[in-house]
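A single protein chain has been omitted from the complex, and every remaining protein chain is retained in its original position.
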Amino acid sequence: MSAHSHVDGKLPHEPEKATLEGRNKVLGFWLFLGAETVLFGTLFSAFLALRHQVGDGNPSSQELFELSTTAWATFILLTSSLTSVFAIQAMHTNKVKSMIIWLVVTVLLGLGFLALEVVEFATYVDEGHKFSTSAFSSSFYTLVGFHGAHVLFGVLWISILIAQIFKKGLTVVTAPKIYVAGIYWHFIDVVWVFIFTVVYLMGKVG
Amino acid sequence: MAHAHKVKRYSGLMDWLTTVDHKKIGILYLIAGGFFFLVGGLEALLIRIQLWKPLNDFVAAHTYNELLTMHGTTMIFLAAMPIIFALMNAIVPLQIGARDVAFPFVNAIGFWTFFAGGVLLNVSWFAGGAPDAGWTSYAPLATNTFSGGHGVDYYVIGLQIAGIGTLVGGINFLATIINMRAPGMSFMRMPMFTWTAFITSALILFAFPALTVGLVAMMFDRLFGGNFFEPTNGGNAVLWEHIFWIFGHPEVYILILPAFGVISEVISTFSRKRLFGYSSMVFATVLIGFLGFMVWAHHMFTTGLGPVANALFSIATMLIAVPTGIKIFNWLFTMWGGSIKFTTANLFAIGFVPTFVMGGVTGVMLAAAPADFQYHDSYFVVAHFHYVIVGGLILGLFSGLYYWWPKMFGRVLHEGLGKLCFWTFFIGFHLTFFVQHFLGLMGMPRRVWTYLDGQGFNNLNMISTVGAFLMGVGTIVFLLNVVITSFKPRNATNDPWEDGRTLEWSIPSPAPEYNFAQTPLVRGYDAFWKEKMEGKKEMLPAEPLGSIHMPSPSILPLIMAVGLFISGLGFMYGKGDYGDGFKAFLFNNHIVAIIGLAITLACMFLRSVIDDHGFHIEPDEITGDKGVKA
Partner (left out) sequence: MSTLRPQGPVAEEQFGLMKLTITIMVIVILIVFVIAGYVIIRFRRRPGDKTIPVQVEGNHKLEIIWTVIPIVLLIIIGIPTVNTVFGLAKDHTKDPNALQVKVTAHQYWWEFEYPNLGVKTAQELLVPNDVIISVEAKTADVLHSFWVPSLFGKIDTNPGGNVNTMYFEAPKTGVYLGKCAELCGPSHSLMDFKVKVVDRASFDRWVAAMKNPVAPPQDQEVADLLNKQCLSCHAIGSNGAAFPNLMGIGSRQTVAGILVNTDQPKYENEGSVEQNLEKWIADPQAVKPGTLMPKVDLTQDQVKAIAEYLAGLKLDY
């Protein structure tokens, strides 16, 4: 079975799993997400261990966090998860155009999330909550920033994939890529749900 | 329909730089790992020279700390792990009847990033001083306040880059073993070495990200003014210990499990007997891997975690002795009733068993927390972990290398020199490390640059140094053997030991590029042995002879690693005093670091947009190969 053996005419129902290469890619990506889970798990542990180490005179989490902004960010990101599901569904029914539209919407929502995060961080820095202020601030920016970097990577990645679909169409080679990017996008959404709970909600409560 | 694509197939140096063939990558891992093993060994000899007499000043105190740090770091990350990966790459796909690994391209990335990280780490020697805070790099000693130079930066960034290589390697082998097994090769028919490679890869997957986070945090502390481990700003030094050992303890099992696998294969082959208690061996391997994550705090009994934690981690640690004991007795009873041939590979394997038991029992002793208050950070611990890592892993690796050398290179290593290598190394090893148990009990702490006269340490340290040199001789004999053998004709048969049991012995030595002309049909455990016992000379094919699709070579993995290397250097020197020239502009604005990352990302981009069609090897080329019948 070779990577490029096009099935003439119609794609199979799950084109991402039609080739051994595709199945490897999906499995390998799940494994990679296992590693990512441990990565964020460790970041969360470090944050939990250090979140009360604010230091004298620095703003505490209660003073800093604006739940309305982060609630909006959460809403945007969760919606983008939904739109990415629509994209994968479109792929399974071989509707390339609708798939591309949903992917573009996903990317735009991701960009919106990033914009909110940049504004949020800028406000914090203004209020005296810099990366090197305290152990709390270092672990906060590292955890949330790592997630932000993941979103940024996802946005770039999906954009490149959209361009590829335009050029090459949906094939057994491109389909696994889209599918895997979809899993990735869900993963960073799930991580955000934890960040919203552990960092922001718990930070607001104390 | 398969149609031929034009793919450039390189030869010579370019072939090695662009290869995605798991067998060649295995050899690259072996060469690089072997090189770092020699570097680490040299560091060990310098350490032993410094300690051969009291109040010696052969090296300065500061240099000594650099040596001990680099010896540990090099041996674990740059020598032991890569040589394990060398064997896994060379053998695992052959043992499961696969043509390649799941991700050949990623496999090459794994090697080149490890190599870039290893080189970066060692560049530190020439760039103003190597890391000197121990391989555990405990904060606050490793923070800017107490290690001002760039030494620890090299540790943090070098390991980070090498760690990426290891992690993707682990993912690759998991996917390979899950997805690429030949028809009939069920999980419970997999050879023991493949099983241990599988569990080791799983441990890598779940342990290395913790190290990644620890290193990122320490890097942020050192380079960007973070406060994770900076006690004056609320940071927590014990947090580093936790993160490091949550990674560090599974790492120990990542190292030792493949050695268990090698020993299982070698003892079974040279006893002409099926591995005793195969299912309990598999069970024990899985259990060790699982328990390996539950015991990290036994490295921290003296940190002051309190009696409840100490008691729990004591008991959890002791439990690991049970599956390990199962393995030891299974090996002994594999030999029982067998017909044991003492090849060099088997000498190393048989030497491994009692040696590893000695390292294992001191492990149980260390697990008793109150007694560990006495052993901890003394030479007793040094003796313990060298018994398990050298006496366990390195003997296992030597065994594996002698055993699979013909399969990797087509030549059998010289047996006489091999036996000389075994005896010098084995005797040297016990001389070096057995006496260190007593040094520790007598009160000699580890990582000491020197010791006072009149404390009773002199003779034992002298013996230990003599032993270390004997191990050095053993290593030189091995190198000599490799050189001499490489001038011999390449004449190893498919099954040079004649007692081969697993699939790799059913194909030519060295294996052709496509491994199996026809994917074999596996009809039971010890698949090849089963066919041999039924009088056949080769495996039943599971498919007709046809054209074989191969992945194309690529230079991108190497360039990606170079990008990371440049970026690492850029980050490290992002805060220097360069006056106000061009250099200051480049480094202090992190432009070098960004260029490096851009190179890596550009490679990822290219990989994503350019489809890899690969190429095909046609049946006439396959039947033309020597030793393969259509």
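Labels for the chains are A and B, by order of writing; each one numbers its residues from 1.
FYI, a residue touches a chain if its C-beta (ideal position, glycine included) is under 8 Å from a C-beta of that chain, and two chains touch if they have at least 3 such contacts.
Everything numeric in this text was worked out from a predicted model, so none of it was measured.
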> Omitted chain: which shown chains does it touch?
Replying inline: B
> Out of B:184, B:225 or B:338, which touches the unshown chain?
Replying inline: B:338
>> One chain is left out of this view; which of B:128, B:354, B:546 or B:576 touches it in the full complex?
In response: B:354
> Looking at B:95, B:124 or B:271, which makes contact with the chain not pictured?
Replying inline: B:271
> Can you list where chain B touches the absent chain?
Replying inline: 54-55, 60-62, 64-65, 132-134, 138, 140-141, 145-146, 231-232, 234-238, 271-274, 276-280, 302-304, 306-307, 310-311, 314-315, 318-319, 321-322, 325-326, 328-330, 332-333, 335-342, 350, 353-354, 357-358, 361-362, 364-365, 367-374, 376-378, 441-443, 445-456, 533
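We adopt the following convention: only the chains that are shown with their structure count from here on.
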>> As a quick test, compute the distance in whole Å between the mean CA positions of chain A and chain B.
In response: 33
>> Under the definition above, what is the set of chain A residues touching chain B in their complex?
In response: 1-5, 20, 23-24, 27-28, 31-32, 34-36, 38-39, 42-43, 45-46, 49-50, 53-55, 131-139, 142, 157, 160-161, 163-164, 168, 173, 177
> Which of the residues in chain B come into contact with chain A in the complex?
Replying inline: 1-2, 102-103, 106, 167, 171-172, 174-175, 178-180, 205-210, 212-214, 216-217, 220-221, 224-228, 230, 233-236, 239, 242-243, 246, 549, 605, 608-609, 611-614, 616
